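Notes for the one structure printed next.
This view holds just a subset of the chains, kept in their places.
Each chain gets a letter, A and B, in the order it is written, and its residues are counted from 1.
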Amino acid sequence: MNTFGNIFRLTTFGESHGEALGGVIDGMPSGIDVDMEFIQSELDRRRPGQGMLTTARNEADKVEILSGVFEGKTTGCPIGFVVRNADHHSADYTNIKDVYRPSHADYTYQMKYGIRDYRGGGRTSARETLCRVVGGAFAKLVLREKGIVIEADILQVGNQKLQGTREERQAQLEEVVKAVRAENDSIGGIIGCTIRNCPVGLGEPVFGKLNAALGAAMLSINAVKGFDLGDGFEGVGQKGSEMNDEFYNDHGRIRTRTNHSGGIQGGISNGEDINCRVLFKPVPTILREQHTVNTAGEEVTFTAKGRHDPCVLTRAVPIVEAMAAMTILDYMEMKETHHL
Amino acid sequence: MNTFGNIFRLTTFGESHGEALGGVIDGMPSGIDVDMEFIQSELDRRRPGQGMLTTARNEADKVEILSGVFEGKTTGCPIGFVVRNADHHSADYTNIKDVYRPSHADYTYQMKYGIRDYRGGGRTSARETLCRVVGGAFAKLVLREKGIVIEADILQVGNQKLQGTREERQAQLEEVVKAVRAENDSIGGIIGCTIRNCPVGLGEPVFGKLNAALGAAMLSINAVKGFDLGDGFEGVGQKGSEMNDEFYNDHGRIRTRTNHSGGIQGGISNGEDINCRVLFKPVPTILREQHTVNTAGEEVTFTAKGRHDPCVLTRAVPIVEAMAAMTILDYMEMKETHHL
């Protein structure tokens, strides 16, 4: 189950401290110009070391494309790519080798597979998500040719809703994160994602509804614990008369006056903006002593070492966009199957 | 995309006012006693006409099993079933034939398929979910042999959180729904679902995480607009030190002292209760005049006729359980593939 998608499909591999991470993109349309600068810039958005708010791991995260591109254009053949782990030999993991870190996946992986690569969390590391960003970047290359724009942003960090200009919101975010860091703690939040100019008709009822596909995409990201669409959980108090989106004729194009539905009705996009929210729990790694159990079943204490990011939201923004982009492209391709 | 699941798979068909609804259950373990009374009782839980709170459509909703069962036991072969639509000829749909009802799927289906069965909403009717309940009932037959229990309940209707005894919560629910009905309006809410005694190790990272699978399952139900796990959106203010679930050794079994994670870590069940919440928007059919557009693109007004349920939460409870049951069984079967 390391493959995402139905027609546009991303298959990934790689651990935090193995040789490399990478993947295969299948179902990429042919004849698309491959803008390597853009792809690398997407990766850079999620890279560690992005300003004061993120971890200091020194990784270039350069993606190498191995196939599927010829003379600068996609060929319709699968695109293989790798990102080498530059400093994968440097670390010391003796303190996590034999312990199940609280709210990490050490325990569940050990139970499921009977073995785990404990170095940096192995496959469970959020480092895995860089492959998603590569897949999403290729999807975006197609979407932008169609005028479809995907933008995610941080809506809330902890209880603090971010408001105002970009600079003001960044300042609000930094203030919360600084305080959390000073306490050697961590914090989660909510990322919003908007898909503009989405064509009408994406979604494959009854089990492949577009909201189900977007939800699964987002809930597969590390640390994500919730997803909603349109007014979502915050609109739970509204009645039908408040929530219904009335149709009108906008110079020949049928639109809705409101968009409480978040652009999807009956599991199919209606052409309005698709709005969704993605909930991230706090990263479980905190620089405090915690009680836990080791692999021998003994109760022990554990304190994480090194530098760790107290808040992943900034780096998660391009990941949310990537999952949205791949989902939309996949469903655009599936929609074509209806038009013989 | 009318198939749900990977190994345990439900494929469904049927429209609100066609001949019948039904489906095929594939991947059902063999040798399971088929308790027809239980299966029918699950269907009865979602049937219209359940007390004063629900619509009065007169349907027996009797399920007929056509295959896959021999001498009272499952054979491992696919189980075909049908539920006839008893009163499918009686209704008059002239008022919805040519209009796109607000926040219904009339418009998106017409755009996607170029044709739609408008009678009672056709395929988009929540009547489709009875097939899910049949699939879920078969899944529950297996789960209960393993001691796994799935229970859903209404947590909140509109802004009203339900609290106290079952009777008190029912009274609170009825009060809200009565008031909404008096206003010819409708209301949504939140259903919680708990999975007890879930084995450790269910979930197929990185894209088949158990939370992603549960989320997709729930978000494919009609009118569902949100999903969260464990503390979910309500826990967004908590820090890592508050949210982390510390492990301890409970007489040889490794458990967590708290369960903020909702029983899933790294996308894999950890043996604690799995808790999730499912958000339902208000049903869009309300007995009030609304502005909309007809199929010719003209702006018109529309008022729904007949009796309609102002709140689907009571009938949605068994549907939520069914989707959970099928997901858990599917992932139990997938887990077996790891143990050659």
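Just so we're on the same page, a contact is a pair of C-beta atoms (placed from the backbone, for glycine too) under 8 Å apart; a residue touches a chain by one contact, two chains touch by 3 or more.
Model, not experiment: these values are computed from the prediction.
Since every chain is the same sequence and 2 are placed, give me the total copy number for this complex.
Number of sequence copies in the full complex, not just those placed: 4.
Quick note on the criterion: only the chains that are shown with their structure count from here on.
Please tell me the distance, in whole Å, between the geometric centres of chain A and chain B computed from their C-alpha atoms.
26
Please give the residue numbers of chain B that touch chain A in the complex, ascending.
1-4, 12, 100, 102-105, 107-109, 111-113, 123-124, 128, 156, 158-159, 180, 183, 185-190, 200-201, 203-209, 211-213, 215-217, 219-220, 222, 224-233, 235-241, 243-249, 252, 254, 256-257, 260-262, 265-270, 279, 281-286, 288, 290-293, 297-299, 310, 334-335, 338
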